[in-house]
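Working notes, structure below.
With one protein chain held back, the other chains of the complex are shown just where they sit.
Now for subunit A:
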Amino acid sequence: MPKTEVRSTDYANAPINENLSTEERVKLLREMMRIRRFEQVALKFYNAGKMGGFLHLYIGQESIAVGTVSLMGDNDHVITAYRDHGHALAVGMGMNECMAELYGKATGCSKGKGGSMHYFAPDKNYWGGHGIVAGQTPLGLGLAYGIKYKGLKGAALCFLGDGAVNQGVVYESLNMASLFDLPVIYVIENNKYSMGTSLERSSVVDKCLAQRAEAFKVDWALANGEDVYEVRAVTQQALERAYEKSRPTVIEFQTYRYYGHSVADAKHKGGYRKEEEIERYKKQHDPIVIFKNRLLAEKAITEEQFEAIEAEIKAEADESARFAEESPYPTVESIYDDVYFEVDRQTEAGRTGRFFFNN
């Protein structure tokens, strides 16, 4: 694979970062720590048999969700794939509702009907949480189209993985985004493996995946996702392009997941990737360690404050597991709720004809 550029710019001095207050900087760190701790607790109880299905952990990639979402305004929207816990917490969803969803409880964000891959919070401009690889990419296009149709200045941030870029609908969407001048930002979180298949084995790459945007005259950027300052600086440029020119952007962030594709992916360690590689990323490229050290150097935080935050977050995450454990399951009757809007609301349209066909 051709070598990708590694830039040495210090993004701390980017305009979007240099004016951050100490509080705001610490909040960036704190949000990344919340995601990690939440998922560590989730993993513990997944392994204890408290959850069903898959659990795709975001650990190692936290700087991307936190950095991008930290720039969102009222008219900006977010949609992502199945590795969605990080984005959910970053937009402000509570740990309780997120953990309860993993437990399949009625108090979950989707009432126990969606599970790990399907978190939603429309009130926070967060539109999922989508299980089919790249299936969310035209929805992101639609969010951008909706923003533009309504005459609003905003953008749709649509996240996808490096595996998703080989789905055809991505290119249909990019073509339309460019053709119709839609303010969508496709954020490729390149963690180098689509399940057990490395980038080299799945994709033809010239400079990088984002470069494919050139075919559609869409601006693109390649950036190091481990630095939350860099994530913010690069994303801000795309947001400005969306706001001012209503033009799309593709950003590729290089990142790494510490765990498997899902927890069920036993071969990630010593199988399709070497244990040394995982250790190297943890030691040299961890977004939380990197940003913590930066804030220590900036004297924005002390070691004691860091530990205090860690303790708070641990309590919050533990509490979410307790909340989930004690919450009720949905009832069998509730299976029929939330299928049809008109039936749920018992509108006139919900009262004519039969909707469910049990015998």
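Definition applied: a contact is a pair of C-beta atoms (placed from the backbone, for glycine too) under 8 Å apart; a residue touches a chain by one contact, two chains touch by 3 or more; residues count from 1.
The working rule: contacts and distances are computed from a predicted model.
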{"item": "Chain excluded from display, named as in UniProt, from \"Sulfate-binding protein Sbp\", \"Pyruvate dehydrogenase E1 component beta subunit\", \"ABC transporter permease subunit\" or \"Spore coat protein JA\"", "value": "\"Pyruvate dehydrogenase E1 component beta subunit\""}
{"item": "Residue of A:128, A:163, A:183 or A:225 touching the missing chain in the full complex", "value": "A:128"}
{"item": "Residue, one of A:14, A:43, A:71 or A:139, that touches the chain absent here", "value": "A:139"}
{"item": "Touching residue (missing chain; options A:15, A:49 or A:168)", "value": "A:168"}
{"item": "Contact partner of the left-out chain, one of A:54, A:272, A:306 or A:340", "value": "A:340"}
{"item": "Residue numbers in subunit A that touch the chain omitted from display", "value": "77, 79, 108-114, 118, 120-122, 127-132, 135, 137-147, 149-150, 156, 168-169, 172-173, 175-176, 179, 337-342, 344-345, 347-349, 352-357, 359"}
